[in-house]
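Please find one structure pasted underneath; my questions will follow.
With one protein chain removed, the remaining protein chains of the complex are shown where they sit.
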Amino acid sequence: MLCVRVWRGLSPLCRGHLSAWKRSQSRTAASRLDLSGMYPPIATPFTPEEDVDYQKLEGNLQKYAKIPFKGLVVQGSNGEYPYLTEEERVEVVKTVRRSLPTDKLLMAGSGCESTRATVQLTEKMAAAGADVVLVVTPCFYKGKMDGRALIQHFTKVADSSPVPVVLYSVPANTGLELPLDAVVQLSQHPNVLGLKDSGGDISRIGLIVHKTKTQDFQVLAGSAGFLMAAYSVGAVGGVCALANVLGRELCELESLCVSGRWEEARGLQQRLIEPNAAVTRKLGVPALKQAMEWFGFHGGACRSPLQPLTEAETQQLRRDFSSNGWL
Amino acid sequence: MLCVRVWRGLSPLCRGHLSAWKRSQSRTAASRLDLSGMYPPIATPFTPEEDVDYQKLEGNLQKYAKIPFKGLVVQGSNGEYPYLTEEERVEVVKTVRRSLPTDKLLMAGSGCESTRATVQLTEKMAAAGADVVLVVTPCFYKGKMDGRALIQHFTKVADSSPVPVVLYSVPANTGLELPLDAVVQLSQHPNVLGLKDSGGDISRIGLIVHKTKTQDFQVLAGSAGFLMAAYSVGAVGGVCALANVLGRELCELESLCVSGRWEEARGLQQRLIEPNAAVTRKLGVPALKQAMEWFGFHGGACRSPLQPLTEAETQQLRRDFSSNGWL
Amino acid sequence: MLCVRVWRGLSPLCRGHLSAWKRSQSRTAASRLDLSGMYPPIATPFTPEEDVDYQKLEGNLQKYAKIPFKGLVVQGSNGEYPYLTEEERVEVVKTVRRSLPTDKLLMAGSGCESTRATVQLTEKMAAAGADVVLVVTPCFYKGKMDGRALIQHFTKVADSSPVPVVLYSVPANTGLELPLDAVVQLSQHPNVLGLKDSGGDISRIGLIVHKTKTQDFQVLAGSAGFLMAAYSVGAVGGVCALANVLGRELCELESLCVSGRWEEARGLQQRLIEPNAAVTRKLGVPALKQAMEWFGFHGGACRSPLQPLTEAETQQLRRDFSSNGWL
Partner (left out) sequence: MLCVRVWRGLSPLCRGHLSAWKRSQSRTAASRLDLSGMYPPIATPFTPEEDVDYQKLEGNLQKYAKIPFKGLVVQGSNGEYPYLTEEERVEVVKTVRRSLPTDKLLMAGSGCESTRATVQLTEKMAAAGADVVLVVTPCFYKGKMDGRALIQHFTKVADSSPVPVVLYSVPANTGLELPLDAVVQLSQHPNVLGLKDSGGDISRIGLIVHKTKTQDFQVLAGSAGFLMAAYSVGAVGGVCALANVLGRELCELESLCVSGRWEEARGLQQRLIEPNAAVTRKLGVPALKQAMEWFGFHGGACRSPLQPLTEAETQQLRRDFSSNGWL
């Protein structure tokens, strides 16, 4: 696989050409970007007027630079991307690009509901400095988003994208799961690198790894709650909201899993499940941002209609961290 | 209530002032726009290159002008609004406004995920000629879109909207239902006129009518499948995808219900359930557009990733119309 | 159709023979039992030791005798039938039979998970005096209970049953809905009289009436929340938990619907939705039994594991009745 540093040394245009070149070649392992490792899907700080607070964003980036992340995901679900304008989405990626050390990957969310909008935003994200784009399943017409529609959508996006594509399945938000057969078929596309799976069905994750074995297809766990289990069945990394808060600990868990120290990993994994559930499924992005404040990062308020936590929710959140020894 | 013609005679700015004035007054029945009647949530025709086909749109509008609709809904779910850019969304409304007879209401969808984007698009829609805006529930962070968040969202939008607001609950697409208690509370807002309910839970619809009785709150059935039942429990109209195809028939059903001719209504209602299911839940917007072609309207292809019907689906669609005597 | 009094005058054996005879004849309207009307699905009172309290049961029956019900349903979901032994199930039916005026129908639940058990219990129920059996969909292996399996199940039961069969679909408890196509096919069986539909999808109910029009198939609404709407689209009666509490009022609602006095019906229907939701979906059988106590019937405790209401639930229940003018 290509290491990040070499890949990053190329201009977006060069990377586009390289991807095009790759598509014309028989694919070899050497030509694939290595995604393995831990990524925080970073939050977007806002001012009290709900504008993007680029200064606070940079403050967080400086802190993240000291943690052994493989890279950052910008505008995953935790980045409140559906609440940003297209201009803001691109500007945030440019800001991250300027701060990010050259040996770190920048994976940018570029998914929209229509194929044409996704194609266009993907190009802008590549031009803004994204090494890889993360493309969520369209979901509004969920009754019609079957394998046929989704394969066509992702194929068109991957065909035209200047940078490699990571598929993104997050049923808790979209109400649909990218079907396994579609994943397997899309894994054969030379510009589709892997999948971020936030659904957490561990049998499915194992089966995807199994059925894409010959494709050098890379699966990333989309939540810290099942990170160790995902590693056990063949995932190569994680994009975990909780990494915004407990980044070092998640990198340590990753390292224990990769080096086969499962007994040590288990205890650490178990202590991370409740805090993870609190900042995702149970209390969502407002809780993630509250916990970031407690751990020295800039969190702050969400854009409306996301509401601040109630007092009872804040206490619940604190308990979920403290009862596991994190506060 | 204000009749449409008077309301339409006012400029958007005047209408804004009037709404502001209304909000400062004790509300009376006379000050409310009368929504009762039938509305097709119009489809958006595209060229083969997937651009909006304004010419074909106008062709449809001329045909709809001859049907006794109360008005048109532009950019309900069947208008593929999540696939349009903001500029396209506004331009389509302007186009409809130019064609629409002045005694017909123009209800424009202006819902976005964030509150600030919804506020801004609402203003643009009013300026483009919308008499009323239809505001869908935000849904991406569905786990956090509880009553508290949704009441705050709709209140902010209604507070600033120059035109009255109709709430829009469509769980098949959004994966969430606007909670009944939130509907009841929002019904007290002077700039919230009513609700389009596409969920089809008829006990809920009856209860909403019951609990908003003192508010002159108007409930529209969001689908032809339960139109008669909705009338029976107190709804005052319908926004029905099938009205794009069988508009006269739905206006007749409405008229039978309003005039208490339930026996005649029943037979007609029963024959409409299967065609309605075919163009909504079962086969979606591509089927709606196919059926429009059969009945003399411009339908055509959807924007990607929505796919054309397969041959088998087209046959199923035809059967669902023909077995009920419509083809 | 056969009126109840004539049907009841026949012994179970005769009724079995008559059914067999009917199956060998072309079916005519005259040969069908008329189900139209209102039925309470009666609750089963227990002693403090959780034994069936037959004395209290008879007390309730005497009170129900004065209400113009079409009959009683014994061992619908509200009868806690899954908590009764087979012996108790049969004994309760015998008890009801002894008390019930001869012009009232006795519809007894005889559904079990296996086909053979359902066949056997159906025979026992007929022998115990049931005029009709109500057969719920088996549901434990819900992933395999498709149309094919359910059609075979109900066909075997109807083939061998000495009395007519009413299908019973109650997804809130079983987690599955009897598919529409299966209902339509089963409606052609000479010993299948109708359907109790507790799912409340009013489009489905209208479509079932429409597609079984030539079969003299009778649909009963399974809940008071959508009773009027069900009548509007063609249902002929209701089996409503709330009829255990507000029996006269539901009979009045039925009468208003049947005689086409929809305006009067609407106000009454609306006031019944919240009390109905309270004793079914929201708070369940324990709430039904509590409300029965308030209205002069014997309710009492449920069998474990059903728990008594908490104090907060009891207050909620009271509010749902009192705010609608019933307490």
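As written, the chains take the letters A, B and C, and residue 1 is the first residue of each chain.
We take it that a residue touches a chain if its C-beta (ideal position, glycine included) is under 8 Å from a C-beta of that chain, and two chains touch if they have at least 3 such contacts.
In this text, all values refer to a predicted model and were calculated from it rather than measured experimentally.
Every visible chain touched by the undisplayed chain in the complete complex is listed here: A, C.
Checked against the full complex, the candidates A:228, A:241 or A:306 give a single residue touching the omitted chain, namely A:228. Residue in contact with the omitted chain (choice from C:45, C:71, C:109 or C:138): C:138.
Shown as candidates are C:117, C:180, C:301 or C:327; the residue that touches the absent chain is C:117. Across C:109, C:179, C:284 or C:299, the single residue that touches the chain missing here is C:284. If you put the missing chain back, the residues of chain A touching it would be 200-203, 206-207, 209-210, 223, 225-226, 228-230, 232-234, 260, 262-263, 266, 269-271, 273-274, 276-277.
What chain C contributes to its contact with the hidden chain is residues 50, 77, 82-85, 113-117, 138, 140-145, 148-150, 152-153, 156, 172-175, 281, 284-286, 303-307.
In the analysis below, only the chains that are shown with their structure count from here on.
Contact topology of the protein chains: linear, an open path with no closing contact. Think of the whole protein's Cα atoms as having one middle point; the chain whose own Cα middle lies nearest to it is B. With centres set at the average Cα position, the gap from chain B to chain C is 37 Å.
If you average the Cα atoms of chain A and of chain C, the two centres end up 52 Å apart.
Listed for chain C are no residues, as none touches two or more other chains.
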